[in-house]
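Every protein chain but one is kept in place in this view of the complex.
== chain A ==
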């Protein structure tokens, strides 16, 4: 019978037992770690400070802010600034609050994200699993589209939207974001599907599944991680976009970002900082929520895409 090597032989040679131990091993060994955590805590506070200021000041009356207590917690807690920002504050010429614009943004972002993600997945599937002449060129052009600065397309896009009869409407904004989004979503899905075994597609072909069946039944169910990455990316970009919203929307179709700007810039007497803070938090809430809900998939998806692809 063969004898298994004992652990004594395996560990021999690691470490030097003859070396005398330092007198205070605990402190000297832990010191770097203590410093590290102290630094990390410091930076953490530094980064969280703006959020604290926003939350704290959105919950106090204006008088407390103008009195100079910006860093202090509210003396008299109040939700009034939030109510005001949501439903009564002056946005541009009308005192509607941010609510209609929040709804505009939702109506814009949901179809834009959904459609660009699905089209990106389809593109990725075709580009990797159904080789055709010029596939590389088309992918190259889509990729190129990702890197065209927004400002460059403003005037041609305005003209296009005019011709299509979509200028100043929410569908127009959806269209613009769709066009910009497809490049990125295609990039994500193409790289993800490049690592997806082609033999599975072939097996499904022999099993009798057609183009769309293979997509729905075989590829999409395995695309969870990359879909999350794509959705987070698209959602954040489209929700936070200001330029397209400011350029292509009318008063009644403006997204949240533009309305927030109007709220802050509408000067009727005093600047209501507490209302502004509340409005800014409202504008940031959805993206924050998406990150919190899907964030752990985000990192996982990015890793999956990069390591395999």
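Note that in this section a contact is a pair of C-beta atoms (placed from the backbone, for glycine too) under 8 Å apart; a residue touches a chain by one contact, two chains touch by 3 or more; residues count from 1.
By our rule, contacts and distances are computed from a predicted model.
According to its UniProt record, the chain left out of view corresponds to "Carbohydrate ABC transporter ATP-binding protein, CUT1 family" among "Anti-sigma factor antagonist", "Carbohydrate ABC transporter ATP-binding protein, CUT1 family", "Carrier domain-containing protein" or "Nitrite reductase (NADH) large subunit".
Set against the missing chain, the residues A:75, A:94 or A:207 yield one that touches it, A:207. When the whole complex is considered, the residue among A:30, A:217 or A:296 that touches the unshown chain is A:217.
Here the missing chain is touched by one residue of A:32, A:50, A:165 or A:197, and it is A:197. In the full complex, chain A touches the hidden chain at residues 197, 199-200, 202-209, 213, 217-218, 221-222.
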